[in-house]
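Just one protein chain is left out here, and the rest sit where they should.
Each chain gets a letter, A, B and C, in the order it is written, and its residues are counted from 1.
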Amino acid sequence: MDKTVAFFGLGHMGAPMSFNLVKAGFRVKGFDPVADLLDHACSQGVERCVSPQEAVKDAEFVISMLPHDTAVESLYIDEERLLDEIEKTSLIIECSTISATSSKRLISAANDKGLQAIEAPVSGGVTGAAAGTLSFMCGGDDSSVKRARVILQHMGTNIFYAGTAGAGQTAKICNNMLLAVHMIGTAEALQLGVDNGLDPKVLTEIISKSSGSNWSLQNYNPYPGVMENVPASKHYAGGFMVKLMSKDLGLAQQAANASRSYTPLGSLARNLYGLHSLAGNEELDFSSIQQLFQESC
Amino acid sequence: MDKTVAFFGLGHMGAPMSFNLVKAGFRVKGFDPVADLLDHACSQGVERCVSPQEAVKDAEFVISMLPHDTAVESLYIDEERLLDEIEKTSLIIECSTISATSSKRLISAANDKGLQAIEAPVSGGVTGAAAGTLSFMCGGDDSSVKRARVILQHMGTNIFYAGTAGAGQTAKICNNMLLAVHMIGTAEALQLGVDNGLDPKVLTEIISKSSGSNWSLQNYNPYPGVMENVPASKHYAGGFMVKLMSKDLGLAQQAANASRSYTPLGSLARNLYGLHSLAGNEELDFSSIQQLFQESC
Amino acid sequence: MDKTVAFFGLGHMGAPMSFNLVKAGFRVKGFDPVADLLDHACSQGVERCVSPQEAVKDAEFVISMLPHDTAVESLYIDEERLLDEIEKTSLIIECSTISATSSKRLISAANDKGLQAIEAPVSGGVTGAAAGTLSFMCGGDDSSVKRARVILQHMGTNIFYAGTAGAGQTAKICNNMLLAVHMIGTAEALQLGVDNGLDPKVLTEIISKSSGSNWSLQNYNPYPGVMENVPASKHYAGGFMVKLMSKDLGLAQQAANASRSYTPLGSLARNLYGLHSLAGNEELDFSSIQQLFQESC
Partner (left out) sequence: MDKTVAFFGLGHMGAPMSFNLVKAGFRVKGFDPVADLLDHACSQGVERCVSPQEAVKDAEFVISMLPHDTAVESLYIDEERLLDEIEKTSLIIECSTISATSSKRLISAANDKGLQAIEAPVSGGVTGAAAGTLSFMCGGDDSSVKRARVILQHMGTNIFYAGTAGAGQTAKICNNMLLAVHMIGTAEALQLGVDNGLDPKVLTEIISKSSGSNWSLQNYNPYPGVMENVPASKHYAGGFMVKLMSKDLGLAQQAANASRSYTPLGSLARNLYGLHSLAGNEELDFSSIQQLFQESC
């Protein structure tokens, strides 16, 4: 079973991740309930499985990349009950962005059955997935995370150890909440400058070298024309969609609610992305929040 | 008059700025209505003047570093009417952080009298002022800003040209508004992580290498103990005081109001810093906003 | 079993509610795991039961007034499994303020076992509970709510029918979210007026007769001295505590998160009450939010 991987979820993220494993010489046994996604993956060297149960047979690693809590819990625990099928020597690497609560439930249930399991949500988007430059924010026991490095290194460049079960998911939503906050803040600051006569390129140049500097401004500038090759200069196509950012901000607020933490800017960010989404922009890149601050034509 | 400078405002910022000019070989004629400040400056090589009018005599450069619009307008236009006394060949370099409206009024009034004038608000704080590593965000006509470089280079390392009169002030408040937003956002994200069991150092490490990264997190971390030598690890003493950040956020909102720009996070940042200030923290460093999100003892 | 009631939860709200039933001639069989609360209730005519199971025997109505989801689900479903003990002819009236999700789970589980059950969260506070003037916001099937009126009328004056299971809880949190919003808004407006020289009584008088009018301003004015006999004029003692408002705002945000609804003011209200709570005010009346906008001594 050496170098055999079961891979669940072959969508925008999962597909390119699995292809990188194929290239690295792994035998990748794939499953996805959506026929088109499975077909596409199999055309790139993934081995077709007709059921989740078939996929996990002889798999050293079980990797999943799914859209939400329910999908994950359904696969492993509630419906497909995969925890009963997975080989005892396998390592489960759950890469979906889901609630820490749900992630802890999975890891705990796996451990109860004598299985190793970690969470490893990613950042880096579709581009990072294709290039094999994702960041993984891992949570679970230390030795399992160490074991996972062998395979994660073929899909990403940064493999962080955040702490015990749930810590990886928490790190991910803290990062993305902060990203949303400085993306919106950057859009506001650039618009305020432009409305007062500044050139957005000049303003970006100045702030980049000053204390207002941040990743959104410098690497993913939301003002059209300031940077080449970012979504803002391509009508906000591609990238990290508004609806995905909204989902992550919802997870952050869910966590804040449960731990009685207060995040006034993070809460407002969820609401602003939500309103932007309701206005029909959920498929645009998340830097399109710039448009919220501009007169619509 | 070569290398002679009139310097107005010898407080926390103005004093060390003037000392750097003394060290660079300038004759610095100083004035401040507060006797103690003037005494202190004169003990470091600044030449004592008994009136603003005396100070500007033979000065090639007139530099001011004052607390607000009224102080600036009073000095040059309304009370002391210094614009009538300044040598026609002088260059006025107004370094205070004031409203763009007030700054434009000064530069326009100076130009009307045949005087060269620019605005050059700074960032870098007391530390930068002492070390001569300030950033200047200049606004005014291009040639005057070029002429100013000769002297600004002895007080700072970055000399930005933002655009015509008012643009320097606007760049400054856009930067500081964005700084406030990511400082608060960073404090929220770190607290949310800690409340859910993460180590703030580990979380800082992860986000620093991810898309949530920003100047506050990386250079001025607000969580006590994460970084050495920042205010957070010195009981939030020193640094850039809450009341000064509050002032800048007020200027940003004043500008947004006038240009009908909308800055929901920037507005909320002004309010949160204001509430923090009302609670008795106005003399603390602005990274103390972390405390707003923690249970008070 | 006619006119026999099982009553669970004999705290600040439950105790006076149960006393009103005693006064109305009901046999009230009480249970609370906190001995002091049970003792106090029994001193006022409630019949002591040693277990939940004993309480429900022969009870026509089963009423519960508990602090959170877990307490309710534990009592009826997960731990005490009371649904298996309750008489088939009984009506369960669940008066706790809990999530609609949890409430639906209870009602559905009860119905599955052939039991009638409704939710009936209350508003009106401790004062209303004692005076028998509570409002009940009922959810569940129409005929069960009608049946409940017979007993609810002895504890409250308004018995609203909000809709099917969950609707009562939703109505409650919508009301309380809106209450929090206009309480904070009222505090802000009064403070803005006072800071600009107005008398808070005069301002209250004017707004009360104008379009800014609302329940907080008119019935529960948060500015000290404007009204007699409200918490603001009694150092914010008593009333509806900050921590209870915070709990309800958390439930509202949990619902908004689940239904992808956006409530920017409601979210900010949750955060402001949370920050006020962290600062040590959780036991004060919720109108004490006025203090957040005033300089602390």
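Definition applied: a contact is a pair of C-beta atoms (placed from the backbone, for glycine too) under 8 Å apart; a residue touches a chain by one contact, two chains touch by 3 or more.
None of these values were measured; they are calculated from a predicted model.
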Remark   = Per the whole complex, from B:I63, B:L82 or B:L275 the residue touching the absent chain is B:L275
Request  = Just name the one of C:N20, C:S90, C:S144 or C:N175 that touches the chain not displayed here.
outcome  = C:N175
Candidate in contact with the missing chain, chosen from C:A6, C:A129 or C:L190 = C:L190
Sites on chain A contacted by the missing partner chain, in the whole complex = 264, 268, 275, 278-280, 292-296
Interface residues of chain C (partner: the chain not displayed) = 100, 123, 135, 137, 158, 160-164, 166-167, 170-171, 173-179, 181-182, 184-186, 188-193, 195-199, 202-203, 205-207, 209-217, 219-220, 252, 255-256, 259-266, 268-269, 272, 293
Message = Could you pull out which residues of chain B are in touch with the chain that's been left out?
response = 246, 250, 253-254, 257, 260, 262-264, 267-268, 270-272, 274-275, 278
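The rule is short, and it goes like this: only the chains that are shown with their structure count from here on.
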Query = Rounded to the nearest whole Å, what is the centre-to-centre distance of chain A and chain B, using the mean of the C-alpha atoms as each centre?
reply = 39
Query = Using mean CA coordinates as chain centres, what's the chain B-chain C distance in Å?
reply = 50
Task = Name the residues of chain C that each touch 2 or more other chains.
result = 264, 268, 275, 278
